[in-house]
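A single protein chain has been removed from this complex, and every other one stays in its place.
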Amino acid sequence: MEAPTAPEWQVDVWLNTPAPLELSQFRGRVVLLHAFQMLCPGYVSHAVPQAERVHREYAELGVSVVGLHTVFEHHAAMTPVALEAFLHEYRVTHPVGADVAVAGTPVPETMNRCGMRGTPTLVLIDRAGKLRLHEFERMDDLRLGMMLGRLLAEGLQAGGATQEAGSRLVISRSDGTGVSSWPAG
Amino acid sequence: MEAPTAPEWQVDVWLNTPAPLELSQFRGRVVLLHAFQMLCPGYVSHAVPQAERVHREYAELGVSVVGLHTVFEHHAAMTPVALEAFLHEYRVTHPVGADVAVAGTPVPETMNRCGMRGTPTLVLIDRAGKLRLHEFERMDDLRLGMMLGRLLAEGLQAGGATQEAGSRLVISRSDGTGVSSWPAG
Amino acid sequence: MEAPTAPEWQVDVWLNTPAPLELSQFRGRVVLLHAFQMLCPGYVSHAVPQAERVHREYAELGVSVVGLHTVFEHHAAMTPVALEAFLHEYRVTHPVGADVAVAGTPVPETMNRCGMRGTPTLVLIDRAGKLRLHEFERMDDLRLGMMLGRLLAEGLQAGGATQEAGSRLVISRSDGTGVSSWPAG
Partner (left out) sequence: MEAPTAPEWQVDVWLNTPAPLELSQFRGRVVLLHAFQMLCPGYVSHAVPQAERVHREYAELGVSVVGLHTVFEHHAAMTPVALEAFLHEYRVTHPVGADVAVAGTPVPETMNRCGMRGTPTLVLIDRAGKLRLHEFERMDDLRLGMMLGRLLAEGLQAGGATQEAGSRLVISRSDGTGVSSWPAG
């Protein structure tokens, strides 16, 4: 059974990016999309630093991180101006878009169309734009790393352009030397 | 530059396994070899639970975890009987071998041959028996997951036998349903 | 050198309390006053759960916890309605007052009068209404406990009414039995 194509998000305010973003721009890269609300405790203590860290450490290897602010409660508290202050205070540097509000319902457009049940929700999209993971609740680092490592590898085998970056991922030592000295003799 | 073949370990006492293990038995699987000393604080608080967790959660997907007790100090304190008590108290269930002592030097055989600089040291060997990572000091879960995910993927693309297990790794939801419900409509 | 009398706070919106509070009401109790901003990461991950825990576990022994929302930046983001949502999401049940804004300056009234340098700030006031600690930056649990224990004890020696509650603090076992069984024989 093939994975479905991930749908476009609907965003009306973007932060941390000079221009609006579309999912189709990221073809060829692995996309980590995380839906959150700025006043969600679990998000703030776990998912924010996790997503930001993936952005800072793995962008170069082919992962693009995008936040989606899916406000479905406390709308008066989580406005765009509050979101901007939040991103500043929490040192979030990856792009974040505000999900489009829908008249007559508390659930915003993208959240509704994607069937998200709450926050935090984490979505992984592969290099071909296919939806590969959609998970509600926090995800631990080991499991997230496993999935990202596999999705990054898929592109490497097929193509070649990112081969070099990928190799650096696994062949390295903490002191910067290669592994060819192992074994020593 | 091709990765070198990982050398065999030299072990004289095995725990948590009915029979002695050889690296060559693990061809086709990804091997996480971690060298430790039972009285090393960093190992006990971080590397032990990390290695045991990989063993419990990812053995089914193709990762084999092996501990190597490389005693190079406090030899009178870290004997096999002490190691056995340690593994019991720390609920370590993956196989652990005691590196062979060498007369006239505090550094044991495998540790010396492999050029390990201390504990904890973490080594990753791919499905083809090639050495892909040799790192001194603690490794965080995200980075370890990234590497394991990539090494597991290599075998999946080439072969087919483990395809099924690998697919389960990335296509799942926390509630057990598939991702085909995303998007909802 | 005697400790100075703690000044009254100036608050225009109260949450988690049926009526406005005044410091003078707390004479006879130890008061933990913590100044915060809801979008301050250090506060949210450390000072909030710490203050709430003192409130839940030590109110009975004589400690009153009061939060003071001292907004001096991002005023448009940290409004009373946002604060109310924040307290709800973070399960904060102790009383919180919003420091009174002052025209022409970003620093609110109480924060300015008390010489607070930023958030989080923690203030301890003894049973006699004297200021005993004013500290900027996070405080660890052990040190906070030490100070609260000492301040609580001062009242116990002088008076008697809270003697019983105080005794329960130190004479207890995790299984609920007393310590008289120690030694066993």
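So that you can tell them apart, the chains are marked A, B and C in the order they are listed, and the count of residues begins at 1 in each.
Keep in mind that, in the parts below, contacts are C-beta pairs under 8 Å (C-beta built on N, C-alpha and C of every residue); 3 or more make two chains touch, one makes a residue touch a chain.
What you see is a predicted model, and the numbers here were worked out from it, not measured in a lab.
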Visible chains in contact with the missing one: B, C
Which of B:A3, B:M78 or B:L131 contacts the chain that the document leaves out: B:M78
Sole contact to the chain not displayed, among C:V11, C:V66 or C:L148: C:L148
Hidden partner interface residues of subunit C, rising order: 1, 3-4, 6-7, 50, 53-54, 57-58, 112-115, 123-124, 131-137, 140-154, 156-157, 166, 169-175, 179-185
Residue ranges of subunit B at the interface with the undisplayed chain: 39-41, 44-45, 73-74, 76-79, 81-82, 84-86, 88-90
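Everything that follows uses one rule, which is that only the chains that are shown with their structure count from here on.
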Centroid spacing, where centroids are CA-atom means, of subunit A and subunit B in whole angstrom: 28
Between subunit C and subunit A, distance of the C-alpha-averaged centres to the nearest whole Å: 38
Residues of subunit A engaged with two or more neighbouring chains: none
